[in-house]
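The complex appears here minus one protein chain, its other protein chains still in place.
Chain lettering (A, B and C) follows the sequence in which the chains are written, and residue indices restart at 1 in each chain.
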Amino acid sequence: MIEDLKEKAKELLTSKKVDVVIGYEAGTYKDYASPSFAKTAKDVDRFVWNKNCVNNLAIYITKAKGKVGIIAKGCDVKSIIGIIQENQINREDVVIIGIACDGVEIDGEKADKCNFCDVHTPKIYDILIGDKIESKESSQDKYKEVAEIENKSPEERWKYWKDTLSKCIRCYACRQVCPLCYCDKCFVDTTVPQWIPMSVNEDNNMMFHMIRAYHMASRCIGCGECQRACPMNIPLNILSKKMTKEVEEMFGYTPGVDIEAKPAIQDFNKKEDPDKEFIM
Amino acid sequence: MADKLISKEDLNTLIDNLAKDIDVFAPVKKGDMYLYSKISSSKDISLNGKNTKKPLKEVFFGQSEELISFKTAKKEIEIIESEEDGKKRVIIGSRPCDAAALPILDEVFGWDYKDSFYLDKRERTTIISITCNEVEESCFCTSFGNISPSSKEGSDLLLTDIGESFYVEVVTDKGDAIIEGNSNLFKKAENISQKDKRQKEAVEKVKRRVELEGLKEKLDINFEDPIWKEISQKCLGCAACTYLCPTCHCFDIQDEMKKSTGKRVRNWDSCAFGHFTQMPGHQPRTEQFQRFRQRVIHKFKYYVDKFNKTACVGCGRCIENCPVNMDITKVIEKIVSS
Amino acid sequence: MENIYKPYIAEIKEIVRETSDTTTFKLEFVDEEVKKSFDFKAGQFGEYSVFGVGECTFCIASSPTRKGYIECSFKKVGKVTSVLYDLNVGDKIGFRGPYGNWFPIDDMKGKNLIFVGGGIGLAPLRSLIWNCLDNRDDFKDITIIYGARSINDLVYKNELKEWKERKDINFVVTVDPGGEDKDWKGKVGFVPTVLEEVSPSKKNAVVITCGPPIMIKFVVLSLVKMGFSDEQIVTTLEMRMKCGLGKCGRCNIGNVYVCKDGPVFTYKEIKQFPAEF
Partner (left out) sequence: MADFEPKIVGILCNWCSYAGADLAGTSRLKYPENIRIIKVPCSGRVNPLFIIKCFQQEGIDGVLVSGCHPGDCHYTTGNYYARRKFALMNKMLDFMGIEKGRVQFSWVSGGEGAKWAKVVEKVVADIKKLGPFTKFK
């Protein structure tokens, strides 16, 4: 597989179809894989493909200049679809080297997202590496942690989040690592008006995470990078998953599936009636 | 100031005694990580865990610290000075790397204008460090001449686990005062060879190393080298490395107002953020590589120029916590060999 | 230990609207002790604060020879200055300072002084100009070249008039092409061009310049062309600082902290900064 991958990447570079290919190289800490940028065929020799290629490289396609080739797992392709849907990059400016993936690992354990993977073979690609892998219906409940919290009383929920989010140091790794967090200036960085005070405390942290998760509604494809990046091990996935669940239930929309679709939050349906219950 | 021994049981007694009157901070296991926390009993402390997630600096230079508060009434303003509680404090179980970071911060907060918030806390705190039993894959403290898993830089006492007891090395008068005040718990030092063996073992466990030779000379001249773009390419610009760094000290000052009372707060800030440096009319570091360069040069050149030491202690937190495996040791290697 | 972040409280005594977005405050410290003992040198700056909004940095625009008050001029640009701009006489603000280094006034004695200012960049120069004019005999010829985008952007209009009339100053005022009106009696042209026209002698002279970065850049180019040495050119940098005390780490250019080692630098010093700014 890796030989095929290298060959295809080299071909893209030597034929000048792309200016850079974004892939993985061996990391320098534990057995991590690390993002790698190949501008010449020689650079491609650094590339690796293995169980540790967790990073969602889609974050780099909006940062890179020129035409970009990108190694993308099925889940990463979902992000790319989202980025294209939101007009952050043109489809023709990116060559997707899709990779058939049967799951990745974080510190030796199967990544959470892989338990529910429905895209072992990416939805879209220009080049496919590896043989297509059928995706099976997962027996596990994707929204188990979400339901656990939903079943608590409001006071318990408040306490849970307050405790959980009090650990946050507001390093914004969750924001920076997210391929769909592409705003030039984040709401939390504006000072006029100052939506959220800079001081780190439970309340401010909670407000930040609420709005961050809210902004991810109909965007988040569940790659789990925010949670992986968090140095304080905060289960940020739960917040994003909750929003995804609601978007699915209320608007029948799943992010990262249809490149032609309008994201739910940028769209409406006159007939739908989510207001019955709560709008007077 | 002779070396001493203290049995593990007596150390617990010492901690419990101290915690009665003064604030004791120690690494405490919280969920899946260790954090410096105030403890009330020796039961809470974990001396054998991983290094703490957040560095020791937060005990002296909190992430959000109130500088003044004020009340406004019509046109009148009353400033209320934020007072320190003045309580004596002890830190037990800090790693030598974290302790070594304090003299580095001392320079910043103590040169010229004296920062009372930091220096006051420093003055009333005694630091009891412990020789690392285990080191992490990310540790590279031995790359710096005066720092190692058993170095005394920045500590007042250094404990080394020699089985039944801890071997206690006295570094400063402050450390000695702790022994004086609890002399019944300390015994005469023996087993020095066991201590030396443990310390030597710990030092040998540190496998990661970075050669600093030639780095400063390179940084003096390579500001415009295209290498900066190359080595910083994968950096995402989050502040995990800076916030968790024991020596990073940049901050922002902001006012927070509630009705007629407010406070002026300083918060950790990071050169990785796009809005960090601003000049009238333009932002000089618009690109990520410029901000990354600022971080590296600040630690390994600007700080060195000013205070004649490096603003890095090799604790490895930046390597461990980087979401994209940005490795400062490799970055330095690349710069030196460029 | 003293809290170095605690500001003095100062009352706004007078407000002068200089342009559509620039204003000058005359401030007096509320504490009589501070009012009496407060001293500074031309070129130093302070942290001005609106309580509940925040702090911002600018220089002291009045001369240290005028005791009992300080003046500051600022442009409405950010969070704090926007609120400052709307304050009234009698309102109270915070002030920390004075911070930073100052113009080397002692070294300037017995020399010809050339001031080159642009827009609101005249503010720090004004402090030094009045300082020198109040000790006129200590200095030889004084030349002031001041320009702004348009006549509406000229600051300290009354003082410009006064300088124009004084016999002991060579005063030249200019506006950028298109910024004049039919009654305009000054020059029309960019500051560096006018500077070359006036062509002051480099002999025994010091040039003190401040203005928008792009203006400073071209003024320095002109001066170098005219034969001035790097040591003869002095300027002052402005940056958004937070602490002013050499702690917070946001104003360092190379290994200098603008707030401690500056804001006043000679061109020779600036040349050694990394090409970041």
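Annotations for the structure displayed:
Keep in mind that, in the parts below, contacts are C-beta pairs under 8 Å (C-beta built on N, C-alpha and C of every residue); 3 or more make two chains touch, one makes a residue touch a chain.
Since the structure is predicted, the reported quantities are computational estimates derived from the model, not experimental observations.
Taking every chain of the complex into account, the omitted one touches A, B. Across A:F37, A:Y60 or A:W161, the single residue that touches the chain missing here is A:W161. Looking at subunit A, the residues touching the absent chain are 149-150, 152, 154-161, 187, 193, 195-197, 203, 206-207, 210-211, 213-214, 217, 239, 242-243, 246-247, 250-251, 264-270, 274-275, 278-280.
What subunit B contributes to its contact with the hidden chain is residues 258-259.
We adopt the following convention: only the chains that are shown with their structure count from here on.
Chain contacts here are complete: no pair of chains fails to touch. The chain with its Cα centroid farthest from the Cα centroid of subunit C is A.
Of all chains displayed, B has the C-alpha centre closest to the centre of the whole protein C-alpha set. For this pair, subunit B with subunit C, the centres built from the Cα atoms lie 40 Å apart. For this pair, subunit A with subunit C, the centres built from the Cα atoms lie 50 Å apart. One inter-chain figure worth recording: subunit A and subunit B are separated by 33 Å, centre to centre, where each centre is the mean of the chain's CA atoms. Among the residues of subunit B, those touching two or more other chains are numbered 252, 254, 256. Shared interface positions of subunit A, defined as residues touching 2 or more other chains, are 191, 194.
Interface of subunit A with subunit B (complex): residues 27-30, 32-37, 55, 59-60, 63, 169-173, 175-177, 185, 189, 191, 194, 197-201, 225, 228-229, 231-233. Of all residues in subunit B, only 67-68, 70, 72, 75-77, 79, 81-82, 108-109, 111-117, 119-120, 223-224, 249-257, 262, 264, 266, 269, 271, 276-282, 284-285, 290, 298, 301-302, 305-306 touch subunit C in the complex they form. Contact residues on subunit B toward subunit A in their complex (touch as defined above): 31-33, 53-54, 63-64, 137-138, 233-234, 236-240, 242-244, 252, 254, 256, 265, 267-268, 270, 273-275, 288, 319-321, 323-325, 327, 329-330.
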